[in-house]
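Provided herewith is a single structure, encoded as structure tokens, for subsequent inquiry.
Only one protein chain is missing; all other protein chains are in place.
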Amino acid sequence: MEALAASRPRGRRWTNVLERPSVLASVLISPAVIFILALVGGPLALAVYLSFTNAIGGSLHGKWIGLGNFRHEWTNPAFQDAVWHTFLFTVISQAIVLVVAGLLAHALLKKFPGKWLLRFLILLPWAAPLPLSLMGWTWIFDTTYSIINWTLQHLHLVSTVSPPQWLAQPRLAMGSVIAVHAWRIIPFATVIFLAGLASIPKEVDDAAAIDGATGLRKFWSVSLPLQLPIATVALLFGIVFTATDMAVVYILTNGGPPPSNSTEMVTTWAYKTGIESGSLGAGAAISLFLLPVLAVVAIGMLIFARRAEVT
Amino acid sequence: MASSDDPSRREGRYDRRELIRRAGAAGISIGVAGSGFGQAFYGPLRFKGRWLKGDLTIIQWAHFVPAYDKWFTDVWSKNWGQKNDVQVKVDLILNTLLPARAAAEAASGSGHDLFFNLSPQAQLEDQVINHAEIVQEVQRKVGKIGVVGKKATYNPKTKKWFAFADNFVPDPVVWRHDYWNGVGIAPSTWENVRKAAPKLKAAGHPIGIGQSAELDSNMALIAFMMCFGAYVQDAKHRVTIKSKHTIEAVKFMADIFKSGETDEIFGWQPASNNNFLYSGKGSMILNAISATRTPEDLGLPFADQLYIYPIPKGPVQRLGLEHVMGAYSIWKFAQNIPAAKKFMADLEINYKEAFIASKFYNFPTFPGALPFKRIQKLAAADTHKPRGKYQVLTTIAQKYTVNPGYPGYTNAAFSEVFGKFLIPKMFAQVSQGKMSAADAVSAADHDFKDIYTKWRKLGKI
Partner (left out) sequence: MDAVLRGFREKGLSYLIVGPFAIVLAFPFYVMVITAFKQQRDFYDLSHSPYWFHKGPTLSNARFLFNETQYTTWLRNTAIVGVVVVLITLVLAVPAGYALARLSGKLGQSVGVGIFLTYLVPPTLLFLPLFSVITQLDRQTSHLLHFHLRGSIWSLVLVYPSFTVPFATWLLMGFFKTIPRELEDAALIDGASRLGTLVRIVFPISVPGILTVVIFSFSLVVNEFVYAFTFISASTHRTLSTGVYTDLIRGDLPQWGAIMVASLIPSIPLALLYNTFLDRFIAGFTGGAFR
């Protein structure tokens, strides 16, 4: 490559500089990196600083208290519960997404009449702006007007006075939140899996057919290994989205229902502490807790994905 | 109304600010609006005889009674703006989003001149001005501020008025006269409520006192507790939740839940108890009169059967909280503090208009602004059936309404207890049988003391 570069006619100097891979790489990467550093790195540093202070209200400084916030929250049962709930929420919803999206992606590979329409229906949850579709869900789960309860009551499966309260009973609330979150992520994951599946070269397909591998066997020994890298990355994104996004829980249950607050997540707890109750330093500390945990998970999964790459 | 983001209006001010910064003008009173040092001049010749100018930006909640917002933005603010040569711009926002917005404005040091909240934000005390001047100005014209207003917006420790409360909303109990007639009882005491509960539920019309992580539940349960002589804090701001009164109250409510309510009360949003009533299912809720005004507006068939009573009497007393209290704060860094102060004072002094526009929802915190006798006359003239039912609001406002945190002041620690919904949590634990009453109260005591210690260390109580 270098010999070729040398043999090229001397043109304008800047284009020659850009021939060097490392320079070109830096030039291409730097806008993105600078942008991210400015808009994420800076505020993140500020947030880290805040977590070591007792800042209150909306002010961005406070007295330094070292690990005080962290120690206090670590021993706080409300925080411990929030961590457990976040774990449950993430793991269960992503497991559902993985299975359903995998199935759907496989089924959508082939052609069949009506596929376009069915795919359209599947994409709807993803296309709808989230806060709006969540409001739709609060109506579907409404304590008085829930369409689910109406149906169940008319089928005489539940009582009229005391129907299931999808957002008011602790286990049901967690289930509802998980279901809605999975509902929202499934189209997104399906698309990623479809891309992965579609990128399996035809030769592999043909080879598998020649070897007589069809159906489940083909899935297990051919499709799955090839899909593993992309499935891992999709799962990783799903996990990160789920753990850091508070929209679903905030709009549906606001971390309730009392007293167990079964749907309180780390994100909503941080919000309640830092913003609604004004203990900004503590709120920052709580939010930061997720960072190292997710980082470890992320790096682990990325290493796994790279190892699993089949060339 | 021109947008307050209109550049031509801002430019002049920034140039002047630059000038002053460079001149290091500490004592020069070529005012920059928002200096908070009193009256500000904008150069002597431009606006003769007027000492206010510029924009006034206000953010407040989207009122439960839409007619009030229409009046506030299209009539009141417009007229005031014209009279005082100020561009008034009002932003409306969902009330649950106000705390986050306030935090953001405080953190960035820039925001609306007047920031509204449905409960006085004691934790923002350091970022707002002392509102004493407004209180004094209004007191000069209409008389002293009511006790409820004072104890909710004044910090006796720092001697600072950290907000200006323009109104409070009495919290009656709204009940279905036809259903209760059917069981032959009226909700005049909590004992009556307990008696009626199972009968009402059996008839398919349960009671609805929320135990959810939301505002209405907070208010209702704290008020309920007070009827039993149980308080979160005492007059000296010590935590007093752990008492036999609280235990009795919690047990009593658990009783009412088991016999007369359904599980839904744990998953409510602020509008849910209203929905509960509007669907025809509910027989009683504790709510402001939006619960009667909306059925009137919607033409619901049972609107006439919705009666209004004061909070039922408990074994110790009949005492309630305000449903919400409108409290405006002015940031220290607000751009137009003089205009903000005058706006507030004028609004309160002329509160009759606001009261009527809100359909009797907003009661002035300065009783002199609209004496109770006159309110009663207005209420008596309301034609909705049963006639004169809104008159009881004055009784409730006068006798049965105190500030959150009574017998103490509304302080930051109490606000945090409030904001974390620890009271509904305590009640729910007993109602759902998860903890004994004694244990739940002890746990609450522990949590509250934690919070109070923190704020005491910060020197706020």
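Read from first to last, the chains carry the letters A and B; within each, the first residue is number 1.
Rule of thumb we're sticking to: a residue touches a chain if its C-beta (ideal position, glycine included) is under 8 Å from a C-beta of that chain, and two chains touch if they have at least 3 such contacts.
Source: prediction; values computed, not measured.
Asker: One chain is left out of this view; which of A:L88, A:V240 or A:A308 touches it in the full complex?
Answerer: Checking each option in A:L88, A:V240 or A:A308, the one touching the absent chain turns out to be A:V240.
Asker: Tell me which residue among B:N167, B:S259, B:T294 or B:T394 touches the hidden chain in the full complex.
Answerer: Selected residue, touching the omitted chain: B:T294.
Asker: So one chain is hidden, and I want to know which residue out of B:I93, B:A235 or B:I356 touches that hidden chain in the complete assembly.
Answerer: Per the contact definition at the top, the residue touching the missing chain is B:I93.
Asker: Applying the definition given at the start, please give the residues of chain A touching the unseen chain.
Answerer: 1, 4, 8, 15, 18-19, 21-22, 24-29, 31-33, 35-36, 39-44, 46-47, 58, 60, 100, 103-104, 106-108, 110, 112, 114-116, 118-133, 135-137, 139-140, 144-145, 147, 150, 183, 186-188, 191, 194-195, 198-199, 202, 230, 233, 237, 240, 244-247, 267, 270-271, 274, 280, 284, 287-288, 290-291, 294-295, 298-299, 302
Asker: For chain B, enumerate the residues touching the unshown chain of the complex.
Answerer: Looking at chain B, the ones touching the missing chain are residues 3, 5, 7, 10-11, 14-15, 59, 61-64, 66, 89, 91-95, 97, 100-101, 103-104, 107-110, 112, 270-271, 274, 278-281, 290-291, 294, 298-300.
Following the convention adopted for this analysis, only the chains that are shown with their structure count from here on.
Asker: Between chain A and chain B, what is the gap in Å from one C-alpha centre to the other?
Answerer: So the centroids are 38 Å from each other.
Asker: Where on chain A does chain B make contact in their complex?
Answerer: Going by the criterion above, the answer is residues 54, 56-60, 138, 142-145, 160-162, 165-169, 173, 253-261, 271-280.
Asker: Give the list of chain B residues in touch with chain A in this complex.
Answerer: Residues in contact with chain A: 99-100, 102-108, 121, 123-127, 201, 204, 206, 211-214, 262-269, 272, 275-276, 279, 281, 412, 415-416, 419-421, 424-429, 432, 434-435, 440, 454, 458.
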